[in-house]
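All protein chains but one are shown in place.
By letter and in written order, the chains are A, B, C, D, E, F, G, H, I, J and K; residue numbering begins at 1 in each of them.
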């Protein structure tokens, strides 16, 4: 057994019509389909596109950190 | 007809007593009074002032991108 | 009486299971126990940890500015 | 007569199917329709969208500096 | 009556043969000709050109924030 | 059907003896072999190595964004 | 006796109606009331608010470094 | 045969109880299990957690660049 | 009992004649005299002064995060 | 013989009426008159001045790295 | 005769007991002893050391740009 771990970070962009928090959770839900042991996220940018003068979708860039299996 | 467009970005600060999302929408609503064809926004800073130890207003800096007419 | 003030900024990290705004208010509530005359905050980072593929806690870094007493 | 000038910077995004330089010139041509005395530009970002696995358009962000008239 | 305001930021460059402070005030004086309700400024860069081995002009980049009328 | 998408960004470095644009297209051509639905790129750095006092290769760092399938 | 020291940095904002240098000295004078052994400062931001189209106060952000006593 | 290559960068975090260099090598050793032709690394952040007032683990963020096979 | 915590970050500079790691530990040892529940650190800068053409002292800037008691 | 080298970086600005690539090569050609063993360059900024509403010259900032002789 | 020039930037730190402007001019006066054709400067940092709770010296980092002779 090792006394240290190694982690990987991937960068994703989640989107939502409702809120910044919802865009984050949508991105995590998508990641959870293929990545195990996700541990933390870091927001890298918050933006969105505009429809009819209002927010159409929030688009939130995230780095998602997870432990590499067996590391 | 051209095969490219040119966009302009303006920088605004929206504010709200309620939420970050509401501050963004308040800023866009104000921009929509004078700007057409707004397409996207980028959050540049999130701050606020404090009243009685609580958030008084969220103040959210945005760059708003729109297509220049006839470009 | 002076015609200028001096301010101090401290850096804190608030957390919340609910939302980014709630994490900010949790941090301010904690600061308010020991700091008077808080005037503004600046968000420096937004991150969180993940539990079961969902946001466990939002963690929001803030600089909180307050006037130094008698300055 | 004054011994100094004041300049304004505006931020635009030019696009082109051909090249980064062409995107810059497209943006300047559009600005020249409404702005006089443009003096310099600074590239702030270079990006683009992708069509069929190739660059569709280059999109080049610029700050354009011009002297304010009569300043 | 609304409980929030919206602000716009414009970016200008002031210059002066004398000092950094003078360059800032020259820029604000120029802005004041066309903008009302200016509230704050942020220095974004300090530079200058050199004549005969001495500072010829200080050139100070500023973002100037003002409240959008009726917002 | 969902009303939002999730995107992933990967970071690559393309190179070319000819031009910056060519280095970008070389990188995209390589990505297109394994990634579908690429939508946009962002240039993160431009550098190169030097041979005999001239540019040997342009090396252009890119983040490439694509939609995650079925998201 | 130790062959090394440890320093602490605090972040303050000084203000002045007169000049940037005066704002720095006002901040240091305030710090000197409670901190001993201040050694250096780093300017982190220069801004101000505007009154009647002129600089009202310069506001200068500083990090102030001092040696921790007995370190 | 082509006259250029394409590289990919992945982002990992290595950790070690001993040193920053050891954390870097632990991360590379883990990457080497699945990635061939690794060529360079760039340190993006150095941090760690604290146990009993001492460094528990150094945590070093790295971008690792490798050549895409057959590119 | 609450379901969230609040953390504070302080900024210190550790120094050492030996190594970067030793400078970090010297800073933490000094902090441990007055701060409880330190949890993590982030390196913000690495520098040093030079004596006789060699490193005299490494000087390592750190942000140290700790939980605010009873938060 | 040593098992390591030391490199120096100098910062230059090349210019060209034609293209960004040409400005880079003009700068390298100038450096090659006095510097041997140039190995790589990093673009630090891309700007230019404007003549008659079009790009007059591209001005490209570069850091140029070369091996120190006998190092 | 060529239609373009090449410039070099050097980085210096000027100091002064009096003001930021004086520190800039002190640095330029020193550079003028060995460099011809200096054209512009860019302030990169403003700091200083503290004596008896007041500014001892302002220390201003500058990049100084000059045209390479015969370029």
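Of note:
As a convention for this text, contacts are C-beta pairs under 8 Å (C-beta built on N, C-alpha and C of every residue); 3 or more make two chains touch, one makes a residue touch a chain.
Everything numeric in this text was worked out from a predicted model, so none of it was measured.
Taking the whole complex into account, chain J touches the unshown chain at residues 3-11, 63, 65, 68, 71. By the touch rule set out above, chain I reaches the unshown chain at residues 19-20, 45-50, 53-55, 58.
Hidden from this view is one chain, which touches chain K at 10-17, 23, 26-27, 30-31, 57, 61.
One rule holds for everything that comes next: only the chains that are shown with their structure count from here on.
Common neighbours of chain B and chain H, by the contact definition above: A.
The minimal number of chain-to-chain contact steps leading from chain E to chain K is 1. Residue numbering at the chain J/chain K interface overlaps only partly, since under half of the positions present are found in both copies. The interface at E-K recurs elsewhere; of G-I, J-K or B-C, the pair that shares more than half of its residue-numbered contact pairs is B-C.
At the far end from chain G, in terms of centres built from Cα atoms, lies F. Relative to chain C, the most remote chain by averaged C-alpha coordinates is J.
Chain D and chain G have CA centres that are 38 Å apart. The multi-chain contact residues of chain C, meaning those touching 2 or more other chains, are 10-11, 19-20, 31. Contacting chain pairs (ordered by label): A-B, A-C, A-F, A-H, B-C, B-D, B-E, C-G, C-I, D-E, D-F, D-J, E-G, E-K, F-H, F-J, G-I, G-K, H-I, J-K.
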